[in-house]
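Below: one structure in structure tokens.
Each chain you see keeps its place in the complex, though not every chain is here.
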Amino acid sequence: MQMLYFAWVRERVGTGAETVAPPSGIATLADLIDWLATRSEGHAAAFADRGRLRAAIDQEFVGLDTPLGDAREVAIFPPVTGG
Amino acid sequence: MIRIHVSPAAIDLAAEMAATQAPGCGAVATFAGHVRADDGVSVLELEHYPGATEAALARVAEGAVARWALGAATIVHRVGPMHPGDAIVFVAAAAAHRSAALEACAYLIDRLKTDAPFWKRETRPAGAGWVEARAADDAAAARWDGP
């Protein structure tokens, strides 16, 4: 599964992209984030405040309770601030 | 005619305005956002999610074209580092009559602010940091939600 991180999520994780293979039992985005947070101190810092995280599955913006299904690309990032 | 561009190049506002036209469309409304020089920001950097950004902007534009029967809609967003006075974003809507063009223009910029994956990082005298999302932007976008 291709992970993408943007803005301060990217800075805290320490990379903008990584490939991960979550274990079975990771059903939703929230499960995935819990699991990612165990990978490093940077991941833990990036994902500490769940309320400030937004996400997309295969480039569609979705809530954190969304099932991962057969997601190929998952992006995690702060609330957007364009314009 | 929908035109979407996301690029690190400076935005040519005049060319973008001139390109937003269509037969029968006597009304063209535009909005440009510029980096403000008055709050100590020396550099504003825009990060985005390539691919997803363009798709999100196209959905915003398609929504406006369908809702107001626009003849043309343009969304141009700059990314990368920029400086005070630089244009960050330009949106424009062309319609037969002015109320449609004006409302659609406001919709384009309101929706862009909440629906497209851009992130702003400011460098100020005191240091650099990511801009926080504003509740006012969510409220402005939500006023276009309807039955």
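Miscellaneous remarks
A and B label the chains in the order they appear, each numbered from 1.
Operating definition for what follows: a residue touches a chain if its C-beta (ideal position, glycine included) is under 8 Å from a C-beta of that chain, and two chains touch if they have at least 3 such contacts.
Just so it is clear, the structure is predicted and the values come from calculations on it, not from any experiment.
Per chain type, the number of copies found in the complete complex of this structure file is summed up as A x2, B x2.
In this text, only the chains that are shown with their structure count from here on.
Chain centres here are Cα averages; for chain A and chain B they lie 26 Å apart. The residues of chain A lying in touch with chain B in their complex are 4, 6-8, 10, 56, 59, 61, 75, 77-83. For chain B in complex with chain A, the touching residues are 33, 46-49, 51-52, 55-56, 77, 88-89, 109, 112-121, 130-134, 137.
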